[in-house]
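Presented below is the structure to which this report refers.
What follows is chain A.
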Amino acid sequence: MGVILYYMNFLSLFVLIPVLMMLGLFVSNSRKQIQFITATGASLLLILSGIITYMYLTERAAGNVAEMLFTADTVWYAPFNIHYSVGVDGISVAMLILSSIIVFTGVFASWKIDPLPKEFFLWYSLLSIGVYGFFISTDLFTMFMYYEIALIPMYLLIGIWGTGRKEYSAMKLTLMLMGGSALLLVGILGIYYTSGATSMNLLEIAKMKIPLTAQYYFFPLTFLGFGVLGALFPFHTWSPDGHASAPTAVSMLHAGVLMKLGGYGCFRVAMYLMPQAAHEMAWFFLILTGISVVYGAFAAIHQTDLKYINAYSSVSHCGLVLFAILMMNETAATGAILQMLSHGLMTALFFALIGMIYGRTHTRLITEMGGLMKVLPFLGVSYVIAGLASLGLPGLSGFVAEMTIFFGSFQHTDTFHRVMTIIACMSIVITAVYILRVVGKILFGAIQDAHHEHLTDATWFERISVVTLIIAIVAIGSAPFWISGMIHESVIPVISHLAK
Partner candidate 1 sequence: MSDLLTNLLSGPVPIEAYLGVSLIMFFAGVYGFLSRKSMLMILISIELMLNAADINFVVFNRYLFPGHLEGFYFALFTIAIAACETAVAIAIIINIYRNLTSVEVGNLDQMKE
Partner candidate 2 sequence: MAQQIIFFVLAAIIAIFSILAVTAKQIIRSATYLLFVLLATAGLYLLLGYNYLFAVQIAVYAGGVMVLFIFAILLTNRPGENVKTELAVRRVAAGATALVGLAFCGHVIYWNIKKVSELAVQADITPQQLGHSMLGTDKYQYLLPFEVISILLLACIVGAIMIARKR
Partner candidate 3 sequence: MQYTLLILVLPLLSFIVLGLVDSKWKPKVAGTIGTVVLGIITALSYFAAWEYFSMHRIAGVYEKIIPFNIEWLRFTDYLHINLGILLDPISVMMLVVITTVSFMVNIYSLGYMVNEKGFERYYAFLSLFTFSMLGLVVATNIFQMYIFWELVGVSSYLLIGFYYTKPSAVAAAKKAFIVTRFADLGFLIGILVLSFYTKTFDFGILTSGDTSVFASTVGASFMGISVMSWALGLIFIGGAGKSAMFPLQIWLPDAMEGPTPVSALIHAATMVVAGVFLVARLFPLYVVYSPEVLHGIAYVGAFTSLFAAIIACVQTDIKRVLAFSTISQIGFMMVGLGVSGNGGHEGVGYMASMFHLFTHAMFKALLFLGAGSVIHAVRSNEMSHMGGLRKYMPITNITFLIACLAIAGIPPFSGFFSKDEILSACYEFSPYMGATMTFIAGLTAFYMFRLYFNIFWGKEHKHQHTPHESPFAMALPLVFLATVTVLAGWIPFGHFVTSDRANYDIHLDFTVATISVLIAVCSITLAIIMYRKESKVPKRLATTFSGLHKAATNRFYIDEVYIFITKKIIFNNISLPLAWFDRHVIDATMNGMAGTTQWVSVKIKGFQSGQVQQYAYVFLLGTLIITALVLIF
């Protein structure tokens, strides 16, 4: 009866808090109350992620070498061996931190959302349930369930509160991601049934050996399934439209966290459980991800809509995540996780800023803006910082992640992999091109529109959101060792499993 409530593990708080937020929102009736509830909830989550990180690190320091910590396991659907099981390792902790930061900043970025604030935050909370649940799950079923939970609120969030061709984009995004999850579900079922495991728990299945022929079918399915969410070429087209139409906080959460579900899943599920197929088929996906990386960057050069630029840039950056994962060595994988973290933060920052700029100028076309640095110095400087993070400036998070990926990938013994790495490296130049183009066009130069002369700079809640993100970006960028170490040691079991 009621497993979730019954056997509480404190990791489940990550899911429970948003649920409570939803309940609170149900009964709330003024904007003040809504703001209070969401801000409190989001702050609690942020604090909780801090606590988890601290506990995790102390536990590890105390010499606990279990693959997953704080595990809890309750049988849910016994006939299908479905368990509600949770647990975290360094990777999940990193993702939880990311999610918490972005959920927190997203709340402030949509402080004055209109219309229907209550509904907005209801769906927003549901979305965060999906995200958190995914990262704490160790059971394939619950993972998949949370994954899907995260998909659906998107439709309404984009459709109701979005801009532009929102209905089209929302539909496209939802359907394409649903397509991904269709592939994924077949993959998951295949994995479970061919492995002969007696539970859907990841760690359990990992101990089993899935027959090679089965792996050949289910690895591509699973990888592609998650890959769609990770904006893998050629299934990335939901991303530009979707991000362009989504409201600020949703873009942030979606690009910042949801796309990371893809990478995380590819790593945790597809590759971890089917190592042999991963080895043999990696080349194909490497080419796809390589295309993603370069292609996304090139496509971004030519866009004129800020959100499109950032969306294509996300395609490129997330491509790099999958690319690194496929290299199957510790360093590259660490880099991939770092890149998820870093890209999550900076793309959230970007979308937050774009949202704020759009809220003032009512345009996202770079041709219609200019010289905003003069009237919006805070937003301008933040935008430059985000841009610099994105193009991989040392001291900001992007650099750490990208370098770890490149150096990790280049350690591969095959020439093919190394050549691919070099091709992927090219993206950093192209990134610089489009980032500087945007910065130059919208922030610098002369003001294009007379109305823009009288814009006001960021308000306090917008500043909270932006500053939090910048602090996180700088923190990771300038002191990467602890988080990199934490991730690295959690990557090792997976990679060593792959190496067998």
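In the analysis below, contacts are C-beta pairs under 8 Å (C-beta built on N, C-alpha and C of every residue); 3 or more make two chains touch, one makes a residue touch a chain; residues count from 1.
Per the selection procedure, all candidates are chains of the complex that A comes from, given by their letters.
The structure displayed is predicted, hence computed values, not measured ones.
Chemist: Sticking to the defined contact criterion, which numbered candidate from 1, 2 or 3 is in contact with chain A in this complex?
Modeler: 3
Chemist: Of all residues in chain A, which touch candidate 3 in the complex?
Modeler: Of all residues in chain A, those touching candidate 3 are 172, 175-176, 233-234, 236-238, 240-241, 295, 298-299, 301-303, 330-331, 371, 373-374, 377, 388, 391-395, 399-400, 403-404, 406-408, 410-411, 415, 418, 421-422, 425-426, 428-429, 432-433, 436-437, 440, 443-446, 480-481, 484-485, 488.
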